[in-house]
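Would you mind keeping the following structure in view while I ask a few things?
With one protein chain withheld, the remaining protein chains of the complex are depicted in position.
Chains here go by letter, A and B, matching the order in which they are written, and residues are numbered from 1 within each.
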Amino acid sequence: MMKIIVCIKQVPGTNEVKTDPETNTIIRENVPAIINPFDTYAIEEAVRIKERTGAFIYGISMGIPSAEDMLKEAVSLGIDKGILMTDRKFAGADTLATAYTLSKGIERIGEFDLIICGRQATDGDTAQVGPSLARTLNIAYATDISKIIEIKDNEIHCLKITDDGYEEILIKLPALITVVKEINMPRLPSIKSMKAARKSKIEIVEFDGIKADEKRTGLKGSPTQVRKVFVPLHEVNTTLIEGTLEEKAGKLSEILLNLRMEVE
Amino acid sequence: MDIKFNQIYGEYLRDESRQVGRAESIVFPKTEAEIINSVKEMSRKNIPITSQGARTGLAASAVPYGGHIINLSKMNKVTGARYDEKEDRFFLTVQPGVLLSDLRKYIANKSFVAAEWDKESINALKFMEKGRWFYSTDPTETSASMGGIASCNASGARSYKYGSARDHITGLRLVLADGDVLVLKRGQYLAKDDEFSLITEGGREIKGKLPKYKMPHVKKNTSGYYNKPGMDMIDLFIGSDGTLGIISEIEIELNKTFDVIWGLTIFMPDEDKALDLVRALRHEIKIADINLNINPSAIEFFSHKALKMLRDRQKTSAFSNIQELKDTCHTAVYIEIESDSNELVWAEVEKLGDVINALGGDEEETWVAYNPINLEKLHDFRHACPECVNLEIDQIKKLNAGITKLGTDMSVPDDKLKDVMKMYNEGMEENKLDGVIFGHIGNNHLHVNIIPKDMDEYEKGKELFLIWAEKIAAMGGAVSAEHGVGKLKVPFLKKMYTEEEINEMRKLKKIFDPSQILNRGTIFEYVEGQ
Partner (left out) sequence: MAGINIIKDKCVGCKACMGACPFGAIEIVGKKAVITEKCTLCGACAESCKFDAIDFKRDERESSDLSQYKGIWVFAEQRYGKLKTVSSELLGKTRELSSLLKTQVTSVLFGHNIEFLAHELIAHGADEVLVMDEEWLNDFNDYIYGEAMTALISEYKPEIVLVGATSKGRSLAPYISSSLKTGLTADCTGLSIDEGGLLVQTRPAFGGNLMAEIICPNNRPQMATVRPKVFKPLEPDYKRRGKITRIHKKPIEGFVKLLKNIDNSEGQSLSDAEIIVSVGRGIGSAGNIRLAKELADVLGGALASSRPLVDMGWMPYSRQVGQTGKTVAPKIYIACGISGAIQHLAGLADIDTIIAINQDPDAPIFKVANYGIVADVKEILPVLIEKIKGRL
């Protein structure tokens, strides 16, 4: 039976950031945490593979202790076992340290066939942890997968979205793929699956539970540092075009045709 | 007909009912004084006036049958706020052209253009900061205007818990047909049995007698004038489809929001079991001795055919974003639950699972949403139903231009739920008509949409609706629950009330609008000299 690992991140339910217009500082209200929306496609794809061919699905996350509930949610969506890596020593990790830490958690699981990640997390938007994790584990990878065409014994046949269109590719297993939202429509939990998930046990892994180099986890293992965070300013003088619908359309057509002459 | 007028203002001759009317002139007042001027001028010339908001109505109330249009879309400001400290109640004063979507945005952000507000209003805003508020009336079309919402007593899904627009309107300003202004506060003018007396701003006393007809015993009704001995007179004007005066200002009350909102779509193996589930949710029946304490804020329904339509459409790109329906899904019930804590809701949902199983359903065949993102998915699914119907009708219309949307908006008392469903299903079956049923089943208020294949079926459908209207009236129901009578449902109203009763309504109108210049053809057919 296939062993599939899904990497899941807990993110804030919204990216809305309110700012104090006077001091230009950030007011962050407490928003509920959710599963990174891109990861829900990863979970769903793993569950669909399980439904087709049978598989055991691990869900692994690095995060704060309260991410345990999020992993239970992942269980209600179809993963078989949730693993939460949580320790102060993991805090402050950039993508490199995150990938390293996750790789150590995955080594603990043992052999596997496929790792599925969401293309990126909505709070960081880097899309780096997937490839970085594959590199750290020394396995093949491909990003932005929009369709799994077929899973064979030792390879997986996929469609990958690129800037120029699609690529049909074959990846040797074990491998890591990151998936885009075109790949599926994630299901919602049912009352039944939620009942089961609430009873499930999430495995908690701390620093001492993995064989890791402390210098490579958390803030210590992160080469990049955030130096400053600021609110972007968008200010332009806007000319409002007014009048009846006819008049507005008339004025705009003139502006457009003039601008177009300049372009040409 | 003035061709130029039609070219420039053609859009103001229609509304969402897709009926097209005619008119000779239009104004877009920005203040109440401008409404008064326009009304006085027309009244002097005896030219009929049709008032309009955002023209999203489905019963053609805003479609002019000749004369002058007063379009209120430019009166789109929130003009003040009020806080009742003793009872912790919050109120907003809005102009009729304010759009529901904008109002929701202002309230959610607690951000208003308050430069011209009085001191009391600005003070009240400080109290708003204390909590989170929302406006409960939630018609599906969020681009509806507040004036329109008041005029047709709109409701929506959450009216199961919160009631209709009427229950949240605490004040009105109306410009009457002679240009005088009537100011109404809830609790201010109560009828003494069937007699009422109102004083206008101009100092005129308007006295009259209420009609004798009795309204149906349903929770949602907007079929003709509200009428009850001892009633608050403000209720006469709410849901009067703009036939008694032109609303220039509305005071609405807000509700406090809950921290936690869950949505559940539950698939049941057949319609009867789905109806039993609804009854269990309403605490009318007890299943397997389970004490269900659930109090949904909305209970919605999707018939077998509605799900089939969605499933077929899902294969096309326009609806590929909605949740995937299994082939085995038969009939669905959607509920929404509000609470202060997830754990409280879960305790009930857990029991609900047992109830579903005991009814012969399967708790696995449910979609549970407990965060805003997933809740939005369930909302999208629900909204896909009417959108799908519109799409089907648009396609049919290409072949048969005469066909328009054929949808009902009737409600019945709780104990008639199964009867009315039987009536709908048998009616369509006997006439070999295809149709989908969805909507607010919590209040026994379902929208039946017939999908006619040709003109013949379209005519058959229209006839069937008249028969249904008659049967609904006999069940003690309402022929229009939330869309208003407008012009399209005038024949239905005749099935609900006798000619004499309708004449009583007309008499009431004439007390306020003697020459019947306001919204002619709405609620009553306009006949010269009647």
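Keep in mind that, in the parts below, a residue touches a chain if its C-beta (ideal position, glycine included) is under 8 Å from a C-beta of that chain, and two chains touch if they have at least 3 such contacts.
All values derive from a computational prediction rather than experimental measurement.
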{"item": "Visible chains that the absent chain touches, using the contact criterion stated earlier", "value": "A, B"}
{"item": "Positions on chain B contacted by the hidden chain, ascending", "value": "11, 102, 105, 317-321, 394"}
{"item": "Residue ranges of chain A at the interface with the undisplayed chain", "value": "12, 15-17, 20, 23, 25-30, 64-66, 91-96, 99, 120, 122-132, 134-136, 139-144, 157, 161-172, 175, 180-182, 216, 218-220, 222-232, 234-242, 245-246, 248-250, 252-253, 255-257, 259-260, 262-263"}
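Simple rule for what comes next: only the chains that are shown with their structure count from here on.
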{"item": "Touching residues on chain B, where the partner in the complex is chain A", "value": "8, 264, 320-321, 323-324, 346, 349-350, 352-353, 356, 362-369, 371-374, 377-378"}
{"item": "Residue ranges of chain A touching chain B (in the complex, touch as defined)", "value": "13-14, 32, 34, 37, 185, 187-195, 198, 244-246"}
